[in-house]
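Please find one structure pasted underneath; my questions will follow.
All protein chains but one are shown in place.
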Amino acid sequence: MVGIRLVSTLCIISLIMLAGCNDQKKEKEVTPTLSWYVFNEPSGAFAIAARNCSENSQNTYQIKLVPLPADPDRQREQLVRRLAAGDQSIDIIGMDVIWTAEFAQAGWILPWRSETMEEAKANRLAAPLQSVMYQDEMWGVPYTTNAQLLWYRTDRIREAPTTWQKMIRLAETLGKSGTIQAQGERYEGLTVFFISLLATAGGSVLDTRNEKIALAQEPTIHALSTMAHFANSPVADRTLSTAREDQARLAFETGNSSFMINYTFVWSSIQQNAPEIAPHIGWARWPSLSKDKPGRTAIGGINLAVSAHSRHARLAFEAAACIASERHQRIAATLGGLPPTIAALYDDAEIREALPFADVLRATLRDAVQRPQTPLYNDVSLAISRTLHPMRDIEPDKDYIRLRDAISRALSSKGLL
Amino acid sequence: MLRGNERRKQRRDEQYQAWLLCAPAVLVLILVTAYPILYAIWLSFFRYDLRFPDQRIFVGLDNYLSILTSEVWWQAMSNTLILTISSVALELILAFPLALIMYHTIFWRHAVRAATLLPYVITTVVAAFAWKFAFDPTTGFINALLGMEQAWLTQRWSSFLVIILTEIWKTTPFMALMLLAGLTLVPNELIQAARVDGANAWQRFIKITVPMMKPAILVAVLFRTLDAFRIFDTVFVLTSGAQDTETVSMIGYNTLIVSLNLGLGSAVSVLIFISIVVISVLFVKGFNITLSKRESGDQK
Partner (left out) sequence: MKKGLLESVFWAMSNVLVIAYAAIPMLWILSLSLKRGSDLNDQYFFPQTISLEHYRNVFSDTQFSSAILNSIGIASIATLFSVFLGMFAAYAIVRLEFPGRRLMLAGILTTAMFPPIAIIGPLFDMWRITGLYDTWLGLILPYMTFTLPLAIWILAAFFREIPWDLDKAARIDGATTLQSFIRVMVPLAAPGVFTAAILVFIFAWNDFLFAISLTSTDNARTVPAAIAFFTGSSRFELPIGSIAAASVVVTVPVMIVVLIFQQRIVAGLTSGAIKG
């Protein structure tokens, strides 16, 4: 029958196609290639690390950089989908500190054990090291870290304000140029803002075991009312509700603002884009809420993890350790302005020249707070940013209840988000 | 007797061949639509989250309950309805003049038709980026043109405006083509007769053209409504759901593909599917459209 013949031809064609697809994957590999998925780093520091480590390995492996989208949420989206599909082409993952628990729980990454673990742990700062831990195992090697500082104009303010109240009051006296830049868009940055304020007020989102909701009433209300107060004060930027890190930086670089809450990447950017204001930039720790306790902020940065589906896991551990070694942390810091996770580097002259705020950053990291280390962090974070956006509409008492509700839903894995 | 037998045999042969011819198409339809939707219904009764691969448990209607009590879902539903209704309504209004223009065009008939087809066949993602950049306060020309300083995609109402505009721009041509097809069915003699009777252009349009075109209009509106209800690409590119512009399809995508929560996400899918069925039934019952009538009418 012609029909049957045609149908079987179709089947054969599709089989050939399938086979063809498989063929493409099976490239003859002399040296195993390790794919390192990480965000696109413009200074080239990651590329240098990949090249150095490949060369040092004496042909035991070759590291290939695979750039991920710019936006961290999109990075996660891409990775997670691929990991869930059991993609074998991922070897090393540039893992944001907030993904550890999720990736580990799902069985997508391998734990670091015995000698590789000891090497990866050596001389690391406590806070970045804490960010790779989940259920008493270590799931990555800390590579670069990050934390927000308060940036301000030394030509307008003599001394950095220590609390939010003081800063807002001071900004108001400066009039139009007093604007405070921060992140108020509905995304991870808003969650960071809230978690930092909450930690500063003495509260936390989850209990110490990261299982149940904590969110004590008094500190939460304190944090929420500070957010509402700030967002509704004349010193908040008009576009606060859509501002991310980069919008805040751009606005600050125009010179019309006097304060900015932001990560350390702004330092090199201001040197380049706004040389006229660069000499007048000061930095201080994240503002506090009371005189006796310092401000605390959430730690950022990326760790390197090894995919559970990697065909060369042993080599991937080796390569990750090499990328995160002191030598390459130095390159990442001097070239890309990415703060190191090795404690000793903060006393290194070269690094201190590239990151003149090293001491303040180290102190910030000492008190830094971890974002909830739960596999459901993504849902928890969405629950927070959605409930609290826009900041100007926060009503502390009402939103405290909404927030509790949203986070509880997220934790029971049914938060429809 | 013999002839009857032969005819019966022939008929059986014909049936067999017909099934054979349809089999590949049916097989594919079953494999890629029927089976997955059944699988989705099945999954929707489970807690099945790829981030917790070992914890797949039956939860009954829990997922549905959780969705139907969520403010996020209802917000998305009302956003979707706002987008659907306003874009389809505006498209219908704009499609009439467009169809009339195409109908009456004497010069450049081809150019005009090709031009109207362009927005329709262009990749939605590309169209959305074109409008996104046009409305962008730093890159775009719209603010310069209007002498405004509006950050369009940072507020809810203006984001909706841009999304609806993009949708309208993209799909009005489709609507117009459908109307044009209906328009060509209106007998010219009727119009001429009315003209002789002294009816003006507007009267002729309302009294004769529109009623004659009713079936074409309804089919066009039904297709566009179903299509607009699943809006995803435009919103994804323009706002990614920020400023409360999330649609039900985005909720589905976020739950399924971003969160990998397949159980809950499947429940969202099933609810979207049910909504589509409800809309179709409402249309078919409410306006008395019989889609298959066109079929059977043609078969003779």
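Labels for the chains are A and B, by order of writing; each one numbers its residues from 1.
In this text, a residue touches a chain if its C-beta (ideal position, glycine included) is under 8 Å from a C-beta of that chain, and two chains touch if they have at least 3 such contacts.
Please read all numbers here as calculations on a predicted model, not as lab measurements.
Trainee: Which chains here touch the chain that is missing from view?
Mentor: A, B
Trainee: From the list B:58, B:74 or B:141, which touches the chain that is not on show?
Mentor: Among B:58, B:74 or B:141, only B:141 touches the chain that is not shown.
Trainee: Touching the hidden chain in the full complex, which residues of chain A are there? Just list them.
Mentor: So the residues of chain A touching the missing chain come out as 1-3, 6, 10, 14, 17-18, 21, 24-25, 39-42, 67-70, 74, 78, 81-82, 84-87, 89, 244-246, 265.
Trainee: Considering the whole complex rather than only what is displayed, give the residues of chain B touching the chain that is not shown.
Mentor: 11, 13-15, 17-19, 21-22, 24-26, 28-29, 31-37, 39-40, 43, 97-98, 101-102, 104-108, 110-119, 121-127, 129-131, 133-134, 138-141, 143-144, 169, 171, 173-174, 177-178, 180-181, 192, 219-220, 223-224, 226-227, 229-230, 232-233, 236-237, 248-249, 252-253, 256-257, 262, 265-266, 269-270, 272-273, 276, 280, 291-292, 295, 298-299
FYI, only the chains that are shown with their structure count from here on.
Trainee: Distance between chain A and chain B based on Cα centroids, please, to the nearest Å.
Mentor: 39
Trainee: Sort out for me which residues of chain B touch chain A in the complex.
Mentor: Residues of chain B touching chain A: 17, 20-21, 23-24, 47, 49-53, 62-63, 66-67, 70, 72-73, 151, 154, 242-243, 251, 254-255, 257-261, 264, 268.
Trainee: Would you tell me which residues of chain A are touching chain B in their complex?
Mentor: It is residues 1, 3-4, 7, 10, 77, 80-81, 84, 102, 105-107, 185-186, 239, 241-242, 375-376, 378-379, 386, 409, 413-417 of chain A that touch chain B.
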